[in-house]
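Left out: one protein chain. Kept in place: all the others.
For reference, chains read A and B in written order, and residue numbers begin at 1 within each chain.
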Amino acid sequence: MTTISRRHLLGMAGGAAALGLVGCGGDDDDTADPTATAPGSSGGTAANPTPTPRGIKPASEITYWSVHPANSKPVEEELIRRFQAAYPDIKVKLETAGANYAEVSQKFNAGLAARQIPDVVMLSDVWWFKYFLAGTIEPLDALIAEAKIDLSDYQDTLVQDYQYDGKQWGMPFARSTPLFYYNKEKWAAAGLPDRGPRTWDEFDEWAKTLQAMARPGEFAFTHVKGDSYIAWTFQGIIWQFGGRYSDDKFKMLMDSPEGIEAGNYVRSQVFTLKYANVTAKDVNADFLAGTTYSMLSSTGGLAGVLRDAKFPVGTAFLPEKKQFGCPTGGAGLCIPKAISDEKKLAAMLFIGFITNPENTTYYSQNVGYMPVRKSAVNSPAMQEFFAKYPQFKTAVDQLPKTRPQDPARVYVPGGDAIIGKGLERMVLNNEDARNVWPDVKKELEKIVDTEIRPKIKI
Amino acid sequence: MQETIRSHHGTRAAHAAGVRVSGRLSRVAAYAAVIVAVGIIVLPLIWMLTASVKTRQEIYTLPVSWWPETFRWENYRQAWTAVPFERFFINSLVTTSIGSALELVNGVLTAYALVFLPFPKKNLIFLVIIAALMVPFQVTIIPNYVLVADLGWVNTYQGIIIPGAAVAFGAFLMRQQFLSLPREIIEAARIDGAGHLRILWQIVLPMSRPVLVTFALISIVSKWNEYLWPLLVTNDATRMTLPVGLTQLQHSEGSSEWGVVMAGAVMVIIPILLVFLWAQRHIVEGLTSGSVKG
Partner (left out) sequence: MLAMAVAFRTDRRTMPAVLRKATPYIYFLVLIAPNLLLLAAFTYRPLIENFRLSFYDWDLISPTKRWVGLENYTDYFRDSTSLYVMRNTLVFTAGTVAGTMLIGLALALLLNLRLRGRSVARTVLFAPYVLGGAAVGIVWLFIFDPRFGLVSGILDRLGLPSPNWYNDPNWAMPMVIIVYIWKNLGYATVVYLAGLQTIPRDLYEAAQVDGAGRWAQFRHVTLPMLSPMTFFLLVTTTLGSMQAFDIISVMTSGGPLDSTKTMVYQVYEEAFVRFRVGDASTVATVLFFILLGVTLLQVRLLERRVTYG
């Protein structure tokens, strides 16, 4: 494959949501030089010979199943090209395994049954644990050491999201957080300061003014729904109220007084304070159309929103209540267990390479996800990027304040859907959280008892 | 024997051209009804066409804009180049045409046997075949994938085609059609000493042409749009079919570039619509050889 300049890549990817982020594209430093060794980079370069611990050589070809989130296929292809330039003995085959994370999972299931598995597979935050439970993915600690990957340079929360029982089960790759987006024009029209609300109490005040000037059908704020992952955005809120979905031992805690307060709060936003509604399907679309003035939405959509908005867009940390709370989300890369050691090693080298500082910078700038490395954040390339796109900087600044997600949502199979349905009962049906959370708790506990407890000690 | 068939067909051919509408009022009413019906049904399609040349901002504007501000043909170019469109198209062409052909043969032979050949408890066998329509795809998809993988057919044409070559609805449809054929003609042919193959080829099939073409159309549509099975069975562009390839245009987190997605969808359905337009003649005209104009 001939060298592809970034501008050409941008042209190819065309409608990719993230490309708006880079905008004109050509001004950034060319960070595509694979032979440069940035501080803290790992995984070998053309200058370093590939490691051969235990006398094993990495396999000569590996397969990578991806969803290409945010239309990122061309970017992934570039990353592969760089990797193959740095590791001429290893070929990577990129395969589209589905249009979304659920489909990748289906294909992976089918593949496990038929012994047709890839060497690197992209699994999202709510999917990977099932494969861990079934014993089908590899613990990566030994491989990380062998590939000489500096785990401490990865953003703490992102790495912790994939840890269980003292082991590392996946590496962060396409990660995002919820962000508070607001319509600066409406804010200005309402005489509000040009920032996000610091607390929900402050927002309740602001929303009064916003809603007073809203036309029929418009709202100061819009919640997402079950299938648009309200269980994810709400996770931040329940933390802010001092509650949790569950503790790390799978003890369900959402029906605590704090959890009930949080649930009834979002319910009151819709039915009592009447400044919020629930999206029909796509909250980003609502925001872009101007029918909602603010929202909690993934940073993964930031590029698309910035590109398509006809008004200036503001971003801010999530509002606090008693404290700050914000989860992470997105997908990471895992290695199946049932492949040869050679393939595992090659897979780990690949994963380590594409998440090294310069490559995570490249990926994040071109696709819109968070850079997964601390040192990437401080690099000159990134700083210049932030100067141009302060909204993106907000997202990255929020990252160190995030926490790993609660097991109830991400480790319990189907947990996200069950919690989402419970939240829908509150924000669509106006049911009291006092009545809803116990039902959610019961359903989740049943799954934990039948499916998780027999397999692992908790 | 030929004459009997011909005269029968002549009568049918006359009807096959359609019912004449007599009376001015009836004509106006009929046209109006057609326009209303077509209009209602076609609106979403028109939306799809106009969306395929809009930018995403335009799709999301209020009030609803019908006529695109700019004709963003770029969407089509993007859809075409963002994925290896020709390759997908060829793969779809191969899998659909072979798959449908196999389905047709299976369906016709099964229906013929069920209707014209003696066998004890035929109706039970018929029910068993219909039962195949009661099995949701989630039940079959993984066991079949395992079987196909064991046969070494992953990422191959046969892996996509063979599991779908079995047919239940088509056998059902042709059975209904064969049962409605006038018995006398078949009996007459039998008495004349014709074997089953001849009866099938020279009598039964020609007299069932509209339904046969319908069967073919439904089969082609179903195979052309198949998504989940080809997604599982194929790994890369060498064998991936259009529907699978086009989902790469969608975006899993955040909003997709809907104009491009719609452009892709339009490009997928155009070939089938052309096939349908062409096949219209065969559904309507009936016999072309030896038909008497009524």
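To be clear about the criterion, a residue touches a chain if its C-beta (ideal position, glycine included) is under 8 Å from a C-beta of that chain, and two chains touch if they have at least 3 such contacts.
Model, not experiment: these values are computed from the prediction.
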Options A:P178, A:G226, A:P319 or A:G368, residue touching the unrepresented chain: A:G226
Contact with the hidden chain (one of B:I98, B:V154, B:A168 or B:V260): B:A168
Hidden-chain contact residue, picked from the options B:A188, B:L205 or B:I269: B:I269
Touching residues on chain A - with respect to the absent chain: 102, 105-106, 109, 112-113, 130-131, 133-136, 217, 225-227, 278, 280-281, 286, 289, 291, 413-414, 417, 421, 424-425, 428-429, 447, 450-451
Absent chain, residues of chain B that touch it: 8, 11-12, 14-21, 27, 30-31, 33-34, 37-38, 41-45, 47-48, 51, 59-64, 105-107, 109-110, 112-114, 117-120, 125, 127, 129-140, 142-144, 147, 162-163, 165-169, 171-173, 176-177, 179-183, 195-197, 207-208, 210-211, 213-214, 217-218, 221, 224-225, 227, 243, 247, 258, 261-262, 265, 268-269, 272-273, 276-277, 280, 283-284, 286, 294
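To be clear about the criterion, only the chains that are shown with their structure count from here on.
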Chain B residues within the chain A interface of the complex: 56-57, 60-62, 74-75, 78, 81-82, 141-142, 145-146, 148-150, 154, 228, 231-232, 235-236, 240, 244, 247-257, 259-260
Parts of chain A lying in touch with chain B, wherever the complex brings them together: 12-17, 63, 67-71, 73, 93, 95-96, 98-101, 103, 106-107, 109-110, 113-116, 176, 282, 284-285, 288-291, 297-298, 300-301, 303-305, 308, 310, 330, 368
